[in-house]
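I have a structure I would like to understand better, so I am pasting it below and will then ask my questions one at a time.
Removed from the display is one protein chain of the complex; every other protein chain stays in position.
Here the chain labels run A, B and C in written order, and each chain numbers its own residues starting at 1.
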Amino acid sequence: MTQTDMDVQQRLPFDLDRIRRDFPILKREIHPGKTLVYLDNAATSQRPVQMIAEMTRFYRDHNANIHRGVHTLSIEATDLYEQARQRIARFINAPRAEEVIFTRNTTEGINLVAHSWGRKFLQEGDEVVITEVEHHSNIVPWQMLRDERGVVLKYIPMLPDGTLDLDYARQVIGPRTKLLAVTAVSNALGTITRLDELIPMARAQGALVLVDGAQSVPHMPVDVQALGCDFMAFTGHKMLGPTGIGGLWARMELLEAMDPFLGGGDMILTVTMAQSTWADVPAKFEAGTPNVAGAVALGAAVDYLEALGMDAVRAHEVEITDYALRRLGDVPGVSIFGPPQAQDRGGVISFELEGVHPHDVGQVLDTHAVAIRTGHHCAQPVMAALSVPATARASFYIYNTTEEVDRLAVALEEVSRFFGVRA
Amino acid sequence: MTQTDMDVQQRLPFDLDRIRRDFPILKREIHPGKTLVYLDNAATSQRPVQMIAEMTRFYRDHNANIHRGVHTLSIEATDLYEQARQRIARFINAPRAEEVIFTRNTTEGINLVAHSWGRKFLQEGDEVVITEVEHHSNIVPWQMLRDERGVVLKYIPMLPDGTLDLDYARQVIGPRTKLLAVTAVSNALGTITRLDELIPMARAQGALVLVDGAQSVPHMPVDVQALGCDFMAFTGHKMLGPTGIGGLWARMELLEAMDPFLGGGDMILTVTMAQSTWADVPAKFEAGTPNVAGAVALGAAVDYLEALGMDAVRAHEVEITDYALRRLGDVPGVSIFGPPQAQDRGGVISFELEGVHPHDVGQVLDTHAVAIRTGHHCAQPVMAALSVPATARASFYIYNTTEEVDRLAVALEEVSRFFGVRA
Amino acid sequence: MTNEPSLLDDLYREIILDHYRTPRNHQEMEAPTCSAEGANPLCGDTVTVSILLADGRVQDIAFGGQGCSISQASASMMTEYVKGRTVQEAGDGARAFQQMMTTGEPQDLEGFDDIDALRGVAKFAARVKCASLAWKTLEQALDGRAEPVTTDERTESND
Partner (left out) sequence: MTNEPSLLDDLYREIILDHYRTPRNHQEMEAPTCSAEGANPLCGDTVTVSILLADGRVQDIAFGGQGCSISQASASMMTEYVKGRTVQEAGDGARAFQQMMTTGEPQDLEGFDDIDALRGVAKFAARVKCASLAWKTLEQALDGRAEPVTTDERTESND
């Protein structure tokens, strides 16, 4: 450990050694003698043993289908599933647990809103406003709705520093705006969007607000009531949970007014060959057997995060991002995209290395067991706005250390050497 | 063990003791001294340690997001995910692995077809034919499509013995029929539908055929090419796999012609703020981060079933169902719904006990640690056709023994005694 | 959470089985003042309640329908409780019953002694709505509303 490193380590808000022991994958030697440095957390997080254990326990001790079962296992499974809903609701401060719909992921949550709310309540000519920094998940569903229903799709452009053009926002959000759909944090650049400015703009025009919380819910305290939004989608696999489970929160009046999404078992009240009627919220939106074990295990992931404290999680990420901005900034040839201050970012750093394509950067880093993501990060419009074909992206989470940032920085220097970019 | 029991046990095609050791939940004492008798397999199966271990291994050793990652974990995760697709494709004899779309469950698969094929290719007045024995999952999506698009929905009625009225089928399937959507096995009654008769009827009229394989793929050899169907939906949690993962198979030409389902990451080729283009099949239908670990673990479940051999799985279920039909038939007051011969059923027995409501039957059985399902089994039209409010249902799988059937039968006698129905 | 065998006696108290086997006021009524139909489609329970009101009192009450022992016994006991009481008292009973199902606590209400036998149901989340159906249907009949009652509220039950 370097001196700087130790300084920072001491300021970090929680016990990293203890935390890292909960993530056995972090000990994996990717290549002989080279232990994993996992810096691809914006794509998906790693999983603590506690979450895996909860899932295993469910399958070994309580496994059954939920709802309508009168036997012990089914009652237990139902209770565990509904308890998970309550824990997740509390985590984002939802007023009522039933306002949390279990989905596969963020993407399904946004599609659910486009389908069940958008197709019912939007008319031709109504406007949906998105932004240029959105993940494809918060662009494509609205384009599909536009093409089907003649809704008008507008967007708030990105400024060169990766923040949104708020002056432009004030013009584009107008009386015809029915929905503002905006991410809380850009996964491609790390930018924290100014929801404190944007949500009031939309509300002043009578528009609803959907927040893509895929990169905020895992990384910082999120309170849907304090935000004043109407919909919030998020995903379990980025917050220590399993794959295949996510959540959509929405206000109860909206959920009650919306049409169902998928049709089938569990979302009905009555079915005859002629006609069906719908169950109450949340069942109305959860057709078929849900990912019961996934939901239960996501509950355990949320417990893990709550035990750390989301303020501490955020503080850790600010520290490590701040360190990384400085450390990477010192590597010859590296230029970093997005806001200069760690406070204005999630734990995400997108960068380029002069003279080396991001793909090659990622490939060579991998031989050093340093895992980063390269490409467009499902945000092609951001790449277009930056006029780059792709970027390299390092992203952090609760278990990352400044030592790992150092390994990234050293490896980047070797990448430059390998490609002969610098003498 | 009784004498009859031992006779049957000897004819059973595989080593039940060995299999049962793979399912630790079967040793659980639900109440002191009373070990679980799990007879709710049509709702969901139990999970072998091998499947749970595969999932744990994925999370502990290979966990990453798939596609577009250049680092080792991401490449491994992608390979494991795509290998699972191949194993599942082989399991149902799909001509190409890419024809298998990962879904959450059967319900999502059927909704995907209704959405992406139905809304694109069906016109007002076109006919979709379903049957009276369908699970709600194969009714409600078509009712929703009917109400949205003016498609005409017809159905093949059920005869009193739980089989379909094939004469009526010949009338109702006509030149305007564009799709026949039919289950392979009724989950409410166990009836194996006559796909060998129904599919040729539909094809002769130029209609496509969707098979709901939720109750066939887990329990018997299934070959989509031999069947001659066009779509087949199934679900992992009923076939030893985890919750939150299922499959939809469809012929490649259809998948290529269909519109996408959900919009977002991974299902696109290019995205600009103005317009997007779609990725190739299967990615086109898998928006967002899929249930990677779930798919991988489903692959392990399929391996487990293939190691047993699906012919043997089916033979075991026929044996045990045959035994149960006779054993339960001897319990005073029990009447069994559906076809009389085990050969004509999946491992499902729906019944009523004279003078005791199914709910009460299930409740009292639970005190004997015997887990059955009671209610409408997501098939309210079947209940209506039988003129019963609900049924009690015992359903079997690879680990069930004739001894467990005996425990069910004895417990049923006690239920009658408890409610004072018989002296 | 689990159904211990010893709990079974809590659920199926002798008096409940008695009402199930020999339901009181289980008949048709010629000309009710008000009536309501309740259904619990997920279980297949149905209850109809018919009431003859005069002078603000329930002069006569009858129930019909089919369902599990809990739903039918609860309906039978409800009719015994309500008969002869004022509309106000009947409503108080319905609210007390809901309270008992939610909390599992005894209710200090005149005429509730037998009904207390249903208190054990509160431990069986899956059965609470069976027990509640008759009482909700009663409330609906008294409100004079016509829409059918359902008890399909996920928040209250996991059935």
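A few notes on this one:
The rule we apply is simple: a contact is a pair of C-beta atoms (placed from the backbone, for glycine too) under 8 Å apart; a residue touches a chain by one contact, two chains touch by 3 or more.
On a predicted model such as this, the values are computed, not experimentally measured, just so you know.
Considering the whole complex, the hidden chain is in touch with A, B. The chain omitted from view is touched by exactly one of B:I66, B:V318, B:I349 or B:V382, namely B:I66. Among B:D147, B:D280, B:D311 or B:E354, only B:D280 touches the chain that is left out of the view.
Within the entire complex, the positions of chain A that touch the omitted partner chain are 30-31, 34, 356-360, 363-364, 366-368, 375-376, 380, 383, 388-390, 418-420. Chain B residues in contact with the hidden partner, per the touch definition given at the top, are 66-72, 75-76, 78-79, 82, 97-98, 269-270, 279-280, 282-283.
Keep this in mind: only the chains that are shown with their structure count from here on.
Of all chains, the one whose Cα centroid sits at the greatest distance from that of chain B is C. One inter-chain figure worth recording: chain A and chain B are separated by 32 Å, centre to centre, where each centre is the mean of the chain's CA atoms.
Chain geometry summary: the mean Cα position of chain A and that of chain C are 47 Å apart.
Looking at chain A, residues 68-72, 270 sit in touch with two or more other chains.
Each of residues 2-3, 41-43, 127 in chain C touches at least two other chains.
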